[in-house]
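In this view, the complex is presented without one of its protein chains, the others remaining in place.
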Amino acid sequence: MRVSEGQLVLLVSEDDKTYLVQYRPGGKFVFHHGGITFPDELYFGDVLETTQGRKVMVLEPSTAELMIKVRRRTNIIYPREAGYIITHTNIQSGSRVVETGSGSGALTIALARVVGPQGRVYSFERRHEHLERAIENVRRAGLLDRVEFQLRDPAREGYPVGNVDLAVIDVPEPWTLVPAVRDALRGGGFWASLVPTVEQVVETVDALREHGFVTIRTVELLEREILVRRGKTRPRETMIGHIGYLTFARKLR
Amino acid sequence: MRVSEGQLVLLVSEDDKTYLVQYRPGGKFVFHHGGITFPDELYFGDVLETTQGRKVMVLEPSTAELMIKVRRRTNIIYPREAGYIITHTNIQSGSRVVETGSGSGALTIALARVVGPQGRVYSFERRHEHLERAIENVRRAGLLDRVEFQLRDPAREGYPVGNVDLAVIDVPEPWTLVPAVRDALRGGGFWASLVPTVEQVVETVDALREHGFVTIRTVELLEREILVRRGKTRPRETMIGHIGYLTFARKLR
Amino acid sequence: MRVSEGQLVLLVSEDDKTYLVQYRPGGKFVFHHGGITFPDELYFGDVLETTQGRKVMVLEPSTAELMIKVRRRTNIIYPREAGYIITHTNIQSGSRVVETGSGSGALTIALARVVGPQGRVYSFERRHEHLERAIENVRRAGLLDRVEFQLRDPAREGYPVGNVDLAVIDVPEPWTLVPAVRDALRGGGFWASLVPTVEQVVETVDALREHGFVTIRTVELLEREILVRRGKTRPRETMIGHIGYLTFARKLR
Partner (left out) sequence: MRVSEGQLVLLVSEDDKTYLVQYRPGGKFVFHHGGITFPDELYFGDVLETTQGRKVMVLEPSTAELMIKVRRRTNIIYPREAGYIITHTNIQSGSRVVETGSGSGALTIALARVVGPQGRVYSFERRHEHLERAIENVRRAGLLDRVEFQLRDPAREGYPVGNVDLAVIDVPEPWTLVPAVRDALRGGGFWASLVPTVEQVVETVDALREHGFVTIRTVELLEREILVRRGKTRPRETMIGHIGYLTFARKLR
């Protein structure tokens, strides 16, 4: 697939370092293995040579890599939790989704790739500097056509949209958003939230129950990388022990 | 959201039993809490009453529930692995994907919901009875417009399509498909496969390396349900210990 | 090793069923593969034949099997948590340990095997029927010489012993025992407790902090069985998702 001008490419060096870079014909990128100048015609899967004679692979980023490589100040990144949200709700090509807060836009990117140009992600954020960065990150990923960002605290002001299919909540106090989400969701619509601590989960689940949400369910995910080498296959010695607890629920009519 | 004729609804009984049923105005459904007759106008989030005076919620199924509730003979179901595939490859609204084998169509459903009507899933299966069931399950889920099924063994015959974005492999010998997938994928395209045993992973990774695939990575996922009740919060005592190992790779040009 | 009269043996049938039985020369044991009569001379590792011509192995039980096979009404069994306690405290041959409550005596057995005949386990239980059963189970395991049982609630009455090396707490409200344990432990002595819920852990840790305990640490353990068969090696599909949270602490002088 030919890379379009402005599209993000994942550069992978010989020593497996990765860089997410915007492609411009004639654009330059310099790193610890030397520099490259992008050719006028570039395809995913190409291998370029640096000024030091080292090889660089030009790859299409996965959704996970787009999420992990966004410019951000926050530490939390969670492609596997995003994937779990995608298959454990109703989201699909064409869905209308509200997201609170925007954070660095990482989760926004995962949702926007699924809803597609016919769908819509409404993303709300109450901190101005986060919103700016999220917009810039989603723009770089080429997905701004299907995302509407707004500086707003839906816990106090409610959502300016209604009848949405899914609400994804990624703020420290999800329980404050339950009434607003209830108003914004259509009948049968889904709630999905992520928090790091047990006490936040308990508050959230209590609020969901009080407001009549049903099929409430909380899970956590563990991911283990397996180092596969014939004769020496074993799990990696380090792993991430905790990202957060995912809570799902549905609204009755 | 109003339920259309023929659409699948998830019925949830008072005792949390769930049933995936096709909606027909005037259609009947009988279960251990009595019977219901579907009204002419039905909305997701409605609550119906059975002939025994018990309540039944009418909910929109999640992708996971569509996957789990397909008619099948095989035991393996894996919404969380499907979610991980979705966020750790390039799949998105509009993608062109090959799937081998179709199995019961569960994974096909998850992929088809993401690629949307502009995308395409080409699903190959070598066993006739599996193919029939997969087609029926995808049809029931309302996604047959974007899936092309074919009775074929791509390991021997190759893929009849090319330049695809992603190949998802769910057969016992993924390594036999590596050359065919290599031909079918475009540059930078993704490989994703799932197998239950370590030895299968080793064979698969070896074949991917031999055929020049890059960024090869294997993971397994663990999922824990948390029972959230104020004062009594704890993980569920039982959990699934193993589904399989996911392997990802990319093709160079 | 020759089996002594009265010693517990683990019988393993051809289909891997296990039975913990007390050996008596001439004693009989009947199960689904027929009956056996114990010979006058029996050794661990012997294979007997049943009246139906099936084989039965006579094995020495592991500590875990002694724990799991005690006569009990409670569900919680935790050889792996017992092992973790043993290596993460100061317990060793010769130690003096208090245990509260006795439960079915399973944990008592694990502790008693380590402290040996020179050590001592003081085991307290407030429910009479539990105490009776624990005593019987420890007697059957041949360890009653080093265990002193007492019907007592140390939360209200304190411990009748002092200067102990370790306190192991297995009751629903460990925090009620913190002051009594503080009095009973010698300087540098260890606290180890096990509870199933997060809220219990929080209460326990708070109480330990308030009463000056140090090096407080909480862990949970997950255990996965691997089915090892050449060419088909994989983790078992089911596993125990949760037993409880272990909390450790030490007393200053």
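Should a chain be cited, it is by its letter among A, B and C, assigned in written order, with residues numbered from 1 in that chain.
We take it that a contact is a pair of C-beta atoms (placed from the backbone, for glycine too) under 8 Å apart; a residue touches a chain by one contact, two chains touch by 3 or more.
Since the structure is predicted, the reported quantities are computational estimates derived from the model, not experimental observations.
Novice: For the chain that's not shown, point to the residue among C:Thr51, C:Gln92 or C:Thr238 touching it.
Specialist: C:Gln92
Novice: Tell me which stretches of subunit C touch the chain missing from the display.
Specialist: Considering the whole complex, subunit C reaches the absent chain at 1, 12, 43-47, 57-64, 67, 79-80, 82-94, 110, 113-119, 163, 165, 186-190, 198, 201-202, 205-206, 214-228, 230, 233, 245, 247-248, 250-253.
Novice: Where does subunit A touch the missing chain, residue by residue?
Specialist: Touch set of subunit A with respect to the missing chain: 196-199, 222, 224-225, 230-243.
Everything that follows uses one rule, which is that only the chains that are shown with their structure count from here on.
Novice: Counting in whole Å, what is the centre-to-centre distance of subunit B and subunit C, each centre being its mean C-alpha position?
Specialist: Taking the average C-alpha coordinate of subunit B and of subunit C, the gap between them is 44 Å.
Novice: Send over the residues of subunit C in touch with two or more other chains.
Specialist: 198
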